[in-house]
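The complex appears here minus one protein chain, its other protein chains still in place.
Every chain is named by a letter (A, B and C) in the order it is written, and numbering of its residues begins at 1.
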Amino acid sequence: MRSTDRILLTLSAAAMLALCYLVFLYIPLEKTQGYIQKIFYIHVPCAWVGFVAFTVTAIMGGRYLATRDPDHDRWAAASAEIGIVFTTLVLITGPMWARPVWGIWWTWDIRLTSTLVLWLIYLAYLILRQTVAERDRRSVLAAVTGIIGWLGVPIVYLGNRVRASQHPAPVVGGGEDSGLAPIFLATLLVGVFSLTVFYIVLLRARVRGARLEDAIEELQIAEGRDHA
Amino acid sequence: MDTLLSARGLSRRYGRNWALSRVDLEVGAGEVVALLGANGAGKSTLLNLLSTLHRPTEGTLEIFGLDARHHHTRIRARLGYVAHATLLDDGLTARENLRYYAALFGLTKVDRLVDERLEEVGLSRRAHDRVAGFSRGMRQRLSLARALLHDPELLILDEPFTGLDAAGCRDLAARLEEEKSKGRAIVLATHQLERVLSWSDRALLLHRGRKVQESGADRYDAAGWAVHLAEVAEERT
Amino acid sequence: MSAFLSVTRAVFRRDLSAEWRQKDVLTTVIMFGLLTVVTFVFAFDPARHAREEIVPGCLWTAYLFAGMLGLGRSAARDGQDGGTVGLLLSPADRGAVYVGKFLSHAVFMLAGEAVVLLFTIVWFDLDGRHLTAPFFLILLLGTLGFVAVGTVFAVVSQKSRLREVMLPVLMLPILAPMVMAAVEGTAIVLTPGSNEGLGEWLKLLAGFDLVFAVAGFLLYGFVLEE
Partner (left out) sequence: MPDHFWWVFAVYGVVWVAIILYLARLSARQAEAERQLEILRSERNGA
């Protein structure tokens, strides 16, 4: 298992190096925002992984409800924990983009606002997991919250789009219509590939960790039971 | 006598401590089993598992031949549970309470059924009075009527005699004996063994979540068991 | 089908009778609704702000927080008076129970909101011109969305250590689009002139209600059972 992770890690690192080469040395400057626009190729992949991670949480939650297999719950929890890390990075890189271009740290545009709400939904999910002690109950409540939370994300995006059409705000990452020239798109995909593979590595490591922690707890409890 | 309920290695854990550990139990159709043990011995925990209210942490439980983990809804339709709490709404009258549960259980010809059950537990005269004004004994009887509304094959009671005066206990014991004569299986937890002695088939002793003693199907007498209980209790402390 | 309806009706009627006796959900919703509106009046002096700027935000913030506290009370009561255990013991369809609870919560919310609205009309000098049909349609759709999500999370929050505190944490992020649509929609309706752009928000609200009513219907059983 160690070897698969090592392969995935090198793949992700290689893609990241390719991304750096493309972003810093190869692709031409984007006409309107110039150099700062290069943040796009790490900002958007983070947002993408943030959303994919929450989708995995919702799917694994659903599978837990169907099978009650604790391992599904571990995947759901692990993915949420990694997802919030990436979503936090989006909320850091977003303002770092807006600052030089518009002189403001935060803009209530479509994507940043949607990411903030996703981040709050993640937080609610993780706080809920911290405040329910009994494992089976925690898994069920988290699964339901994960599914309902996930259903909310596209609606949040739709809501923001309607709001943006009525209160235009500077849009991080260019508006919908800023069609990406092929080279830009390719660079973006390299970034997405790199971070998605890294996400998989993190996910596998986190799930292994959770399995070990559960095994330890089982042993400690069995210990207690024998001496009762 | 085919088995109605069979539990294998039933355990339940709350946080780190085991409220119930590896209990086996068989209950045949129409059989009456008394569950004995001090407070905190795991009686209520076991009954919560048998009534499918809670899921066991370990072990298997089959009721009416159905696995309790997956078919709890179908099991509950054929099982009655009189818990510590009466589960009655003080603001509603006796009749309204039973009509509410009849609706939940999807029963038909509700009025006739409710009148019958109220008659059986001797509460017909109080059908239209609000439960708030009922005595502990009357609430217990109404709770019994609630649990018997859907004519369950298995009746589970958790300390039904607590809080009742001598007359109330005798009355309840008589009613339960009558239910047994109708072929209804009963599992009840109690401290007062002597009340159920004459009509219960078997007794089972729990101590610190484990089954420590089970009397066989042969006759046993309350005095013998009472002495026995005392010894076991002393040994353990 | 009739078993389904009889369960829904039984759950609905029991909630109403329990509320009729204690009235603690209604009092909570009305009290906190009015307190929030008054706080808004002190925070944004109505004289200096146009009505359509303050009233939508004020009204919906009042409804949100008062509603969440009301839901917390309702879920706590179900836990205490054995209501939930009684339901669990029965083979009643969990979806039917959800519909019953959904309707009773909707009734409590709408009743509380009506009282708060009356005071808001007086305090902000709203008159007939403002309270048009779309205004009440937004009120209804927003409340139904709130209740669809709230009915599920009221039970979830009761099972967390934080209890009522968990309710806003769980609900507010997910309710964001509903609040956005309700507030923006109400602002459009209160602004004299055409209700241009209102349709978008109504569609969003209706979609929100549908998605979460169906999700609640399917998931409520899992949460109740646990």
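Miscellaneous remarks
Simple rule for what comes next: contacts are C-beta pairs under 8 Å (C-beta built on N, C-alpha and C of every residue); 3 or more make two chains touch, one makes a residue touch a chain.
The structure presented is a predicted model; accordingly, all values stated were derived computationally and were not measured.
In terms of the touch definition stated at the top, the absent chain reaches A within the entire complex. Here the missing chain is touched by one residue of A:7, A:66 or A:96, and it is A:96. Across the entire complex, the residue among A:59, A:85, A:127 or A:186 in touch with the chain not shown is A:85. Mapped onto subunit A, the interface with the missing chain covers residues 16, 20, 23-24, 34-36, 38-39, 42-43, 46, 82, 85-86, 88-89, 92-93, 96-97, 100, 195, 198, 201-202, 205-206, 208-209, 212-213, 215-216, 219-220, 222-223.
As a working rule, only the chains that are shown with their structure count from here on.
For the pair subunit A and subunit C, the distance between mean C-alpha positions equals 31 Å.
Taking each chain's centre as the mean of its C-alpha atoms, subunit A lies 50 Å from subunit B.
Each of the following residues of subunit A touches two or more other chains: 133, 136.
Residues of subunit B that touch subunit C in their complex: 51, 53, 73-74, 76-77, 81, 83, 85-92, 96, 99-101, 103-106. Residue ranges of subunit A in contact with subunit B, taken from their complex: 68, 133-134, 136, 220-221, 224-225, 228. Touching subunit C in their complex are the following residues of subunit A: 65, 117, 120-121, 123-124, 127-128, 131-133, 136-137, 140-141, 143-145, 147-149, 151-152, 155-156, 158-160, 162-163, 165-166.
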